[in-house]
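Of the protein chains in this complex, one is absent; all others appear in place.
First chain written, first letter: the chains are A and B, and each begins at residue 1.
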Amino acid sequence: MREKGFVNRYWPYLFILVPLLLQIVFFFIPLAQGVIYSFTDWTGLTSSYNFIGIDNYLAIFSDAKFLSSIGFTLLFTIGLVVGQIVLGIAIALLLNQKIKGVGLFRTAYFFPAVISTVTLGLIFKQFFNYGLAPLGEFLGIEWLSQSLIANEGTAFWGLLFVALWQGVAIPVVIFLANLQSIPNEIREAASIDGANRWQTFKSIELPFLSPAISIVLILAMKAGLTAFDLIYALTGGGPSGSTTSLGLLVYNYAFKNNQFGYASAIAIVLFIIIAIVSVIQINSSKKFEV
Amino acid sequence: MKKDKIHIPTYVFLTVGLVLIALPMYLTVLNSFKETRQITGGFFELPDPFTLDNFQRLLDDGVVQYFANSMTITIASIALIILIVPMAAYALARTMPRNRVFQGIYIMLIIGIFVPFQVIMIPITSMMSDLGLSSKLGLIILYLTYAVPQSLFLYAGYVKTVIPKELDEAAAIDGSGKFNTYFKIIFPMMKPMHATVLILNALWIWNDFLLPLLLLNRDESTWTLPLFQFNYQGQYFSDFGPSFASYVVGIVSILIVYLFFQRHIIDGMANGSVK
Partner (left out) sequence: MNKTMKLGMVGLVASSLVLAAGCSGGSDSDKTEIEFFSQKVEMKGTLDEIIADFEKENPDIDVKLTSVSNAGTVLKTRVAGGDIPDIVHTYPQNPDFKGWAADGKFLDLSGEDFLSNLKEGAAESYAVDGGIYSLPLNSNAWGFFYNKTKFEELGLEAPKTWSEFEDVVKEIKDAGETPFAAALTTDDSWTMNGYHQLAWATTTGGFDQTQDALKNSPKDGIKVGNEDFETVADALSLVSGNTQKNANGASYSDAVALFAREEALIFPNGIWALPVIRDQQPDFEVSMFAFPGQEAGQEMTVGAADLALSVSSAGSEAEQEASKKLLAYMTEGEVMQKYYDKDGSPTSVEAVDADGAFEETKAVSDLVFTDKQIVWLHSEWPSEEEFWHLTVDYMNNGDKDQLAKDLNAFFNGMK
C-alpha cells in the first residue's frame, strides 16, 4: 500500500539492477577485452600488440591440437551428462527406499562433493598407480596393470571415473529430493494397480524427476565443457595430450605458450559453439513444454 | 519375506558404492597422521610413527586465521547471492513471456555459464587491482557476479514452472506492493531452490583456489584456506604431511555444516518442488 506507483510500475528494473550492473562491469567489460585480444598477436608479456584481423580465427581450424581437444571435450561432456543423470537417478532410487540404515548411506553418498579437486588429484593419482595397478596385475588384466590415467587408451575413462566419483553426489541429492516429493498416495495407487518396477518408474517417478533432469543436464554440461581443475590436477592433459580439454588448451596457449591473443580466439569460438547449442536446446525444450 | 529379498541387492550396491567413496576419504585422513617422508614412500601404509605434528604445524602457521577468512567470504557471498539473485530471477520469469527486452536481459545474464574463465582472467585481475579491489571485498563481489548466471538460471526455471502467476495477482488485489509480495510470498516459496543454490555455491566458493590466488596473493593475512593449503606445495618440494592435515580440516569443517543442515537441505529441496 505504502509503495509508490513508481515501484509498482518499474519493479522489474529494480529487481534486476544489481546483477545486471555486476555482470556488465565484472564480466562483459573483461570479456570485451578478451574479444579485442582475440584479434591481436598479444603475447601477454608486452604492453603493446598488433591487430592481425581474423588470422587467429583462421589458424584455429588447422590446429590439430584444437581439433583433438574439441573431440575429447565433447566426449567427456557426454560421458559426464549421461553418467550424472543415469547413475544419479539409479543411486537416488536406491537411497529412496525405506530400509534400515538408509540415512547413513544418504549422508555418506554426499561426501565426495566436499573434497577439493586438488585433494582428489593427489589421492587418485596414487590410487590408480599403486592401488589399482597392482590389483590389475594380480588379476592378470592387462589394461588395469598400469595406472589408468597413464595410458592413452584408458586415460579418458580414468578421468571420467574420478569426475563422476565426485560429480554424481550433488545430482543424487537433487534427484532424491524430487523423489521424496512424490505423494505416497500416487505410489500406493500404482502398486494397487499391479504396476511393476519399470512401469512405476516410467509413469510416476520419471515425470517427477524431469525438472531435476534438466537442471542436472545444464550443470553437467557446464562442468564438462569448461572442465579444467580436475584435469589439471590429475593428468595435466596427458598422456600425449589425449586428455587436454578446451579449458586446459586455452590456459596452455595463454600462460605456457605466450599466445594470449590466439588463446582468446579459441575461447571465443568455444563460447560461440556453446551459445548455438544452447539456443537449439532451449528452443527444443520449449516445444517440449508445449 | 518378499521385501527382504528385494533389499539384499540394494544393500550390496550401496555398500560397494560406500567402499568406493570411503577409500579416498580414508586415505586422506590416514595420511594426515603421517610424517611427510612416510607419505611419499608409503602412501597406503599405516602411520609409522603416528603423529599429530601436522595439525600442530597448521596451528603454528595460523590456520585459524585462514579458516576464518574462508568462512567470512563464503558466508557473505552466499548471503548476497540468495538476497539478490532470486529477486532478479522472479522479475525476469514474470516479464519475459511478453517482453523482448527482458528476454534479452535474461540471455545476457545467463550466457556467462559457459564462458571459460581463462579468457577473462587477465583483464579481470588487472581491473580489480586498478579499482583497489584486490581484497576480500573484491573477491566477494566476484563470487556474487560469477554465481549469477547459473543461480539465476535455476531460480528462473523454478519460478516459471512452480510458482503460479495467480499468486502475485491475488496478492496485488489484496493491495500488497511488489517488494512486499516478493519477500512475504515468493521468496519463502523458493526454499527448495535456495537449498540447491546454497550447496552448489558454497562448495564452489569454499574450495576455489584460482580467484583467491589472483586477488589475495599480496596480503597473507587475507588468504583463504585453499591458498594456505597450496603453500605446502613448492616447485621441487612438497610438504605432504601438513597438506593432508589441511585437507582434513577443509573437508571436515564443510561436512559438519552439511550434517547440521542435511535435513533442511533435502527437506527443503523436496518440499513444494511440485505442489
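To be clear about the criterion, a contact is a pair of C-beta atoms (placed from the backbone, for glycine too) under 8 Å apart; a residue touches a chain by one contact, two chains touch by 3 or more.
Not measured: the values here are computed from a predicted model.
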Selected from B:Thr72, B:Gln103 or B:Thr161 as touching the chain missing from the view: B:Thr72
Candidate in contact with the missing chain, chosen from A:Thr40, A:Asn56, A:Thr119 or A:Thr235: A:Thr235
Residue of B:Thr51, B:Ser129 or B:Thr161 in touch with the missing chain, whole complex considered: B:Ser129
On subunit A, residues whose C-beta touches the chain left out of the figure: 43-48, 64, 125, 128-130, 133, 146-147, 149-151, 235-241, 252, 255-258, 260
Positions on subunit B where the hidden chain makes contact: 36-37, 40-41, 72-73, 75-76, 79-80, 82-83, 121-123, 125-127, 129-130, 132, 134-137, 139-140, 183-184, 187-188, 213-214, 217-219, 221-222, 227, 230-238, 240
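Definition applied: only the chains that are shown with their structure count from here on.
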Intercentroid distance (Cα basis), subunit B paired with subunit A, Å: 15
Touching residues on subunit A, where the partner in the complex is subunit B: 1-3, 7-8, 11-12, 15-16, 18-20, 22-23, 26-31, 33-34, 44, 91, 94-95, 97, 99, 105-120, 122-124, 126-127, 130-131, 165, 170, 173-174, 176-178, 180-181, 208, 211, 214-215, 218-219, 221-222, 225-226, 228-229, 246-247, 250-251, 254, 260, 263-264, 267-268, 270-271, 274-275, 278
Contacting residues of subunit B [partner subunit A, same complex]: 7, 10-11, 13-14, 17-18, 20-25, 27-28, 43-44, 84-85, 87-88, 90-92, 94-95, 102, 105, 108-109, 111-124, 127, 141-142, 144-146, 148-150, 152-154, 157-158, 161, 175-180, 182, 192, 195-196, 199-200, 203, 207, 209, 226, 229-230, 243, 247, 250-251, 254-255, 258-259, 262, 265-266, 268-274
